[in-house]
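Pasting a structure below so you can have a look.
Here the complex is missing a single protein chain, while all its other protein chains stay put.
As written, the chains take the letters A and B, and residue 1 is the first residue of each chain.
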Amino acid sequence: MAWYIGRRLLQMIPVFLGATLLIYFMVFALAGDPIAALGGERGLNPAVAAQLREHYHLNQPFLVQYLLWLKGLLTFDFGTSFSGRPVRDVMAGAFPVTIQLAFVALFFEAVFGIAVGLVSGLRKGKLFDSTFLIVSLVVIAVPVFVIGFTMQFLVGVKLGWLPPTVGGNVNIRTLLMPGIVLGSVSFAYVLRLTRTSVAENMTADFVRTATAKGLTRRRVVTVHVLRNSLIPVVTFLGADLGGLMGGAIVTEGIFNIPGVGNTLYHAIQQSEAPTVVSMVTVLVMVYIFANLLVDLLYAALDPRIRYA
Amino acid sequence: MKIRRIGGLTAAIAVSALALAACSSSPSATTTTTAASGPSTGIVTVNGSEPQNPLIPTNTNETGGGKLLTLLFAGLVYYDAKGAPHNEVADSITTSDATTYTIKLKSGWKFTNGEPVTSKSFVDAWNYGAKLSNKQLSSYFFEGIQGFSYDADSDLTGLKIVDDSTFTVTLKQPEADFPLRLGYSAFYPLPSVAFKDMTAYGQDPIGDGPYMFKDASAWEHNVKADVVPNPGYIGDRKPMNGGVSVKFYTSQDAAYQDLLANNLDVDDAIPDSAFGVYKTDLGDRAVNQPAAIFQSFTIPQNLAHFTGAEGNLRRQAISLSIDRKTITDKIFQGTRTPAKDFTSPVIAGYNPNLTGSDVLDFNPTKAKDLWAQANAIAPWSGKFTIGYNADGGHQAWVDAVANSIKNTLGIDAEGSPYPTFKDLRTDITKRTIKGAFRTGWQADYPSLYNFLGPIYGTGAGSNDGDYSNPQVDALLKQGLAAKSVDAANKYFDQVQEILFKDLPAIPLWYSNVTGGYATTVTNVQFGWDSVPLYYAIKKA
Partner (left out) sequence: MPETSRPTQMHFFADLDVEILEQVDTVDETAPPASLWHDAWQSLRVRPIFWVSAFLILLVVVVAAVPRLFTSTDPSYCDLMSSYNPPGPGHPFGFDRQGCDIYARTIYGARASVTVGILTTIVVVVLGAVVGALAGFYGKWFDSLLSRITDIFFAIPLVLAAIVVMQVFATHRNVFTVVVVLGVFGWPQIARITRGAVMSVKNADFITAATALGVSRSRNLIRHVMPNAAAPIIVTATVSLGIFIVAEATLSFLGIGLPTTIVSWGADIAKAQTALRSQPSVLFYPAGALALTVLSFIMMGDAVRDALDPKARKR
């Protein structure tokens, strides 16, 4: 087990280097000169622009910039943003917010997705199943910003049930609506995965055996069917955590959430390489760790899997 | 749209004693919408955006930071709601030749750390802002002062401290509107503590304005900035509320939703998406008034088919083929005012009836005729494009303008989107842009010259189309050297009459400030620079 984890941790190094290099390259290759925008509508005096370019190492070749960034990383110095803030502080402000948002979304999609999926799977073809199957398809097919704007106006403004934006008040009440919007597509996936998986397992031999053994239906469903059906669902949820954090760009914009997505989007627009690369790096790490966690969870869910 | 005339500035800038001094004695132009007397105690929440730079006056050139600086600092002069300057820290600003100015300060002004505001506070701050290696974004504001250089670090030798409350400014050449500029944030004073660690200062600035940061954590990055009244403030902009909380939004839509839900008291930027409904939503709490913002698109001087006599005809034809009225009605729902000149109706000296301004009317017949004449010189080929940045909500009007040109002239015309402002600026700065491009100008200080000199003067900083006309240059120079604003504006009118013929840029419309406020607040006025006068807002 320890050997397995150790090997997985070692494998992260090339993924980490590869992903950061790739991102750094993409940001570097971005068309446009980040300094050009700093002057606003009137542009910037060339002499001042040249000074700024030198200050941010923007006149250095790509590889030098990347290595400078890596070097800083060793001392937890992620560089500074154009507004003069250390990127470390920028991240320390943004990540907690997005983590909370992602967990609200994850909680929503996991609980409701699995619950609805379970019932649908048990009653495949019935009205409940068909209804939610259509709901899930619609949720996938309608772009998330349409869902977001509609909910914000209806629930936030018209009905006044929940605050329409988050801003500085990051708490469960304000994050509830954005969390549901963010998790809506994944909710549809979880529902569909659980449904299929449950329906499949219901006809599996071990379920038949368990039923034959005289176990109550309740026990068969919760212990045998659900536990086995959760394996693909857990895989999906694990991979989704990283996606939720990085993919919250649209949701965070609509609900004015000062999180990773918003910060990243603006950093990308301003070609702030240190901010973009550092934040994406953390996202990549989250993704890798979540996957490791998922693999370890497998062992807990499926006794047949053992890691050596 | 009724044109508002500005009263405050029609007073002549006297040769020996500047009229500005007189203004300070009269009460500031606060017109109360509700007659509640005495200050209120509520904290007013307003929309804003995360400052893109540290809060250093000379390094802030965007509205997010500018909004906070106006609250935190008091400069030599401040502008009232109509853009008229009033002395704030300055006691008098005098000159005899529009080249050397003597500035006297009032006594009793202090920074919030107790340090008195002296001549040195201004001179040091300006020297810091002008120095090349400090790479301050607003350094160009000092380029007219003697000693300024873009080539090497140099002191502003034109600044001389006479005593603690007096200093003189010597300019490279006469500039009659110099005192008008002094209310801009770049000219704010700095306390001596700032120069010890400018980075730290930029995060928690100490100013002399009506408000101050309560403590070092008042600025929550990407979230909000809270300011509280500065008890030591002795100027005219006395806070009428218990403080201002500037909430940062990344989208105007989110701010507007908050306004509707009473989560925001004042919103100075109604989003595009609400133009159709904001008047119904807000009733008489909706605000829509002209502002000092001029929108146009520039056709580069060297663009194929747009040079010489042919180009002149085509420029006229393009301008005549744009139905500004319908576009401002249908696309902007009346939140823009069709342009009649190259400046803005809120600026003193604005004249909507200049000779040649009929080129801004919609006249399809004449447009087609002029286009045909141009085709006789050289046949048209290709596509007319208008470059714009897709991140600024410009798409709808660019498409509408392109359609208007296309439908009138029967040529292929379309918008050419750049994903971000940065990308557009890069192409413009490198002069690699292949077509017309959108240009806009928001006045830094209320003066006609500010709309003309920086844009159409040969080699001027924002002359992105490389327009050059010796006549224009000469008139601009004469206007600057004029002894009064009225006299200066006569020259500037002549400049515009030439611009109507040359059309280096095609004027489109003036942006209104379109905002609104919640039922929670009273006495909300929007200033000439589109920013509400926060200090005057009352909230129970």
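In the analysis below, a residue touches a chain if its C-beta (ideal position, glycine included) is under 8 Å from a C-beta of that chain, and two chains touch if they have at least 3 such contacts.
Keep in mind the model is a prediction, meaning the values are calculated, not measured.
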Which of B:Ala400, B:Ile428, B:Ala443 or B:Ala488 contacts the chain that the document leaves out: B:Ala400
Given B:Ala390, B:Ala460, B:Ala481 or B:Ile498, the one touching the chain that is not displayed: B:Ala390
Given A:Phe132, A:Phe187, A:Phe255 or A:Tyr287, the one touching the chain that is not displayed: A:Tyr287
Candidate in contact with the missing chain, chosen from A:Leu70, A:Leu122 or A:Val144: A:Val144
Interface with the unshown chain - residue positions in subunit A: 11, 14-15, 18-19, 22-23, 26-27, 29-32, 124, 137-138, 140-146, 149-150, 153, 196, 199-200, 203, 239, 242-243, 245-247, 249-250, 264-265, 268-269, 271, 276, 280, 283-284, 287-288
Touch list for subunit B against the chain that is not drawn: 271-274, 276-277, 323, 326-327, 330-331, 390-391, 395-396, 399-400, 403-404, 407, 414-420, 423, 427
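Note that in this section only the chains that are shown with their structure count from here on.
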Centre distance in Å when subunit A and subunit B are each reduced to the mean of their C-alpha atoms: 40
Touch list for subunit B against partner subunit A, complex: 50-54, 61-62, 132-133, 135-137, 139-140, 150-151, 199, 202-203, 220-224, 247-251, 253-255, 257-258, 260-261, 263, 391, 419-423, 425-426, 428-429, 439-442, 454, 461-462, 464
Interfacial residue positions of subunit A with respect to subunit B in the complex: 31-34, 36-48, 51-52, 55, 82-85, 89-90, 93-94, 149, 152-153, 156-157, 160, 163-165, 167-168, 252-256, 258, 262-263, 265-266, 269-271
